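Entry: chain A
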Amino acid sequence: MTVFEKPKSLTDAPLHYCPGCTHGIIHRLVAEAIDELGIEGKCIGVAPVGCAVMAYDYFACDMVEAAHGRAPAVATGLKRAMPENIIFTYQGDGDLASIGMAETVHAATRNENITVIFVNNAIYGMTGGQMAPTSLPGQVTQTSPYGRDVKTVGYPIRVCEMLAALDGPAYIERVAVNNVKHVKAAKKAIKRAFENQVQGKGFSLIEVVSSCPTNWGMTPEKALAWVEEKMIPYYPLGVYKDKDKEVEA
Partner candidate 1 sequence: MTTRILIAGFGGQGVLFAGKFLAYGGLMDGKQVSWLPSYGPEMRGGTANCSVIISDDPVGSPIVSKPDVLMVMNLPSLDKYEAAAVPGAKIFVDSTLIERKVERADVSTYYIPATRMAQESGFPTLANMMMMGKLMRETGLGGNHIEDALKKVVSAKHADLFDVNLKAIRMGYDYQEG
Partner candidate 2 sequence: MQEKVLMKGNEAIAEAAILAGCRHYFGYPITPQTEIAAYMAKRMPKIGGTFLQAESEISAINMVYGVAGAGFRVMTSSSSPGVSLKQEGISYIAGADLPALIVNVQRGGPGLGGIQPSQSDYFQATKGGGHGDYHLIVLAPASVQEMADMTVKAFDLADKYRMPVMLLADGTMGQMMEPVALPEVKTAAVEKPWAVTGTQMKRKHNIINSLYLNPEQLERTNFERFERYRKVERDEVLYESYLMDDAEYCVVAFGIAARVSKNAVKAAREAGIKVGMIRPITLWPFPTAALAEAAERVKGFLSVELSMGQMIEDVRLATSCRRPVALCNRTGGMIPTPEEVLEAIKKLSGGCEA
């Protein structure tokens, strides 16, 4: 009896992520959603620059590796050329909310019919732990060694709240993967974001509040607790925009 199976939409390549990193969970949730919707054959993923840069080796569908922050523009090109295909981006906080903010906002406001998976772990992981646009006030990083001082470097950006203010996007939700209950909710949201695209509803973004034990300097367990105690209060979970609901209301 099989008790545990790898989703078909993941390759056999071993993940390079650090122990305790939640990218692995999120990859799996994305792959499960693709499997369950039976869309792998027409899926094209766009990998970012950041920790998930090599996601192109992990997802079994066709993949494109984009320049830093440009994944939504690359996805726009792919979707415009092949409207019947399913296009998703997988991006971190530096990629999506700092260097690629313009691409993010404009893909959202055009309501590009794509799916964006946004992994927010409040730090630049791949380069070794620098301050991210989503680092919390007071958070110590390599480039905010005395803690993020909002007086000099400003406040964290709440991407979901900001994008929800636009008329364009179809669906915006923030989830987390720090416990089983949250993982289940995250799975549902991610699947919904792909379904929306299949149904032609438009731009769907799922922000996944994630952890980075290595660069936060914590054990994996403590990092998950930090998500609950520090991250989620600043980045409340929930649906921020749902055009379906707006129609009903």
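Selection rule: all candidates are chains of the complex that A comes from, given by their letters.
Convention: contacts are C-beta pairs under 8 Å (C-beta built on N, C-alpha and C of every residue); 3 or more make two chains touch, one makes a residue touch a chain; residues count from 1.
Keep in mind it's a predicted model, so treat the numbers as computed, not measured.
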item: Touch assignment for chain A within the complex, options 1 or 2; value: 2
item: Contact set on chain A toward candidate 2 in their complex; value: 11, 40-44, 46, 53-54, 56-57, 59-67, 70, 73-78, 80-82, 85, 102-103, 105-106
